[in-house]
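Just one protein chain is left out here, and the rest sit where they should.
Chain nomenclature is as follows: A and B, assigned in order of appearance, with residue numbering initiated at 1 for each chain independently.
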Amino acid sequence: MKESHGEGTKVKTKEGKGIGRSYIQLGLMALPTLFFSAFLIYIVAWNLWLSTLNWSLLHSKPSFVGFGTYAIVFKDLFFKVSIYHSTIFSLGLVAIGDAVGLLLAGLLYYLPNTQRAVYLSIFLYPMAISMATNGLIWDWLFNPELGFGWLTSHMGLPRLNPLATATSTTLSMFLVEFWAYTGLAVLFYLASFMSVDKSIVEAARIDGASGFKILFRILVPNSMNGFIVATALLFLFSFRMFSLPFVIGGGPTNLDLMTLVEYVYYRFYTEFFSESAAASTIITAIAAAVIIPYAVYGIRKWVMRG
Amino acid sequence: MASVRTENLKKIFKKGKSEVHAVDGITLTIPDGQAFGILGPSGHGKTTFLRLVAGLEVPTDGYIYFDDDLVSAPGRIVVEPEHRGIAMVFQLWALYPNMTVYDNIAFPLRNAGVPKSEIDKRVREIAEELGLTRVLNHYPREISGGQMQRTALARALVKNPRVLLLDEPFSNLDAAIRDGARALVRRIQRERKLTTIIVSHDPADIFSIAEVAGVIINGKLVQVAPPTEIYDSPANETVARLGGDINVIEVKASDGIIYISNSVKLPSPIPKLEGRFRLGIRPEDLVLSDSAEAPGMTLVGRVKVKVSSYVAGIFRTLVSPIDDDSIEILVNANGYVEPGSEKNLLVRLPKVKVFSEKGESLTLPLKS
Partner (left out) sequence: MASYRARLAKYVILQLAGAIVIVFWLIPLYAMLIDGFKTNFEATATSVFQLPATPTLSAYIAVWNSMKRPLINSLIVVIPVTLISGILGTMGAYFFYVLGEKHPIVSNAGFSVISLATFLPVESAFLPLYLFEYSSHMVNTYWGLIFAYLLFYIPTAALLMSIFMPVVPRYLIEAARIDEADHWTIFWKVVFPLIVPGFLSTVIFVFVMSWNNFFLPLILTTTPSMRMVPVEERYFTGGYGTLYNETYAAAVLASIVPLAVFIALGRYFVRGLAALGGGAKGV
C-alpha cells in the first residue's frame, strides 16, 4: 500500500525487493484498522450530512437546510436540558472523581500488597458490569420502601427517598456514576504513585514527613501522568452516559436526567432524524475537541519517547 | 551524636522457596563520632545492613541500639526512621524532583516545624558550605551530578543528625570529581565529629573517609579494622581482593622456602611452613629491575615480560618466571618494559601474605 521513497526504490537487490514487499505487508497489516477507522469517519461525515437536512416525521422527503436544523435543536427545551445535564455530570465526575480517586489511591498506597490488589479490584468491578445493570440495581437501592429508605427508617432516621425531587434525582444519578467510574481514577493515580522512586519516599520518611505530607507533597506533584489519563477517561466515560439515566429515569425522556446521548436517541425514535443527527454531530465535535489534543500530545509524547 | 550498636543482627529474605540470608548475624559497635566504612562485594548485604540501621527494614533477628536506646528488635521496629535522628544519602540521591534545591534542603526542617527565619538561615549556611548557593533556585533536573550529590548531602546535614548514613554515595559521579567529593565528605565528618556509616564496594571511598572499616561477605562480618590494616593484613583472600589489585599464586612451601616456580622463590614469612598454599602479593609490592638489589626489597628470581600497558599513571606489566610460562604475575612498573625481555623480580617481603588453600590468611598480625 505504501512504498517508501528512499530505500525501497533505490536498492534493487534482493534486499530491496524484501523491503518493498515488507512495506506492502505493513500496509496490509494496518489495513483493517485503517479501513474501520475510515469507515467510522465516513459514518461521522454521513451524520454531519444528515444534520444539514430537515429529515423528520414532518419532512419524509428531506431537503437541504444547512444550519436550519441546528437552529431548531438549539432552541429545543430538551436539548438545553440535556446539554446542561451532560455538562454537569461530566465536569462533576471529573472534579469529584479526580479528588476522591486521588485520596483512595493514597489510601491504597499505604496498604499491604495483597490487600491493595483486592481493594483495587473492588473499586474496578463496576466497570465489568453493564451500566444498564448497574442502573437497575441502584434503582432498587434508591427505592424508599425497600432500599436505602428501609435502612434509614430502621435506624431511626427519616425514610430516605433519593428520587423524590429533581435535584435529589440528579444527585443520586451522580452518585451511581461516581461509584461506577472512580475506580479508573484510583487505578491510574495508584499506578502513578507506585512509579515514583521508592528511595524518594524513603528519604521523605527519614526527613520526618507524615503519610499525608508524602501524599500531597511528593506523590501527587509527581503524578502528572495519572492526572491526565484519569481526567480524560472520567470525562469521556461520563460524557457518553446513556443506559444509566435511561434506567434510573425510567426512560429517555426524564427531564431530571436527560443527557445529550439520550437526546439523540429520543429524537430518533420520535422520528426527527435530522435533529438526532445534529445532536450526534455536536457530541462528536465535543468528544473530538477533548480527545484529539489529548491523543496528539499525551499519547504521542508517551509513544515517541520510546 | 550517637553510637550505633548491633547484636547478632539478621535479615532473611524469602525468594519463593529459598531463603536469602542477606545479613547473617552481625555484631558491631560504632562509637560516637566515628567514621565507619562498610566494604564488601555487591549483593552481599552491605546495603541491607545500612537499611536495617536506618529502620527501613525490619530485622528477622537481633537488636539495634542507638546509644542505649533500643531502636530495632526481632520482627519489629521500635523507633521509626523519622524518629531516630538519622540522615541518609541514597545511591541515586533521592532528591524530590518537584522541589527546588532550596526546598529539598528545607524539607526536613519544615517537617520538624522549625520557624521560617531559622530555616532560611540554616539552608543558606549549609548551601554556602557545600557550594550550592548559586543553584538554590534550580530543580534537580537542571543541575549537574556533583551538585545533586551535594544537595543530597546538604539535605542530610541541615537537620544536624545524630547519625549519617551513606549508601554508595559516589558511584553515580563521574570518576573525575569523585576525589573532590570524597574530600568534602571527609572534611565534613571530621569537623562535625558526626557518627557516619558509609557503604561502598569501592575501596577508595572507604580508605579516604573511614577511620574503621568492616568487611561484609555473604552477610557476615569478616574483619573489622582500620582501612590500612584491611589493606595490608586482610583476613582472607576475598578481603584481600576487595582492598585492591592482588596477585594470588598457588605455591609450594618446604623447608622454610616458598616456591613460586623452581627458580623463583622467597623465604617464608611463617617459619617451618610446609605444603601447598596461596601466595598473595600486590602489584605495587613488586619491582622489575636489572639490578639484584633495591631498598627494602628481596630478589626472588628472574622473569620474562609478557605484556606492558599504561593505565592511570602506572605501567601494568605482566610477567612470568623464566622456567614456568603458565604462572602470570602483575607488577606495577615505573616505566615501559619491553615484552620478551628478562628482568629481576624483587619483592617487598613484609607485605607478602600467605593464605591457606581455603583462602584464610595465615599472616595476620598477632593481636594483643
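Operating definition for what follows: a residue touches a chain if its C-beta (ideal position, glycine included) is under 8 Å from a C-beta of that chain, and two chains touch if they have at least 3 such contacts.
The structure displayed is predicted, hence computed values, not measured ones.
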Contacting the left-out chain in the complete assembly, out of A:71, A:99 or A:129: A:129
Full-complex contact with the absent chain, from A:37, A:63 or A:165: A:37
Where the missing chain touches chain A, by residue: 15, 18-19, 21-23, 25-27, 29-30, 32-34, 36-44, 46-47, 50, 104, 107-108, 110-111, 117, 119-134, 136-141, 143, 145-147, 150-151, 179, 187-195, 211, 225-226, 229-230, 236, 239-240, 242-243, 247, 250-251, 261, 264-265, 268, 273, 276-277, 279-281, 283-284, 287-288, 291-292, 294-296, 299-300, 302-306
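The definition used in the following text is that only the chains that are shown with their structure count from here on.
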Centre-to-centre distance between chain B and chain A (centres being mean Cα positions), rounded to whole Å: 56
Contact footprint of chain B on chain A as seen in their complex: 197, 199-200, 202-210, 213, 217-218, 221-222
In the complex, chain B residues that touch chain A: 54, 56, 80-82, 86-88, 90-92, 94-98, 107-108, 111-112, 155, 159
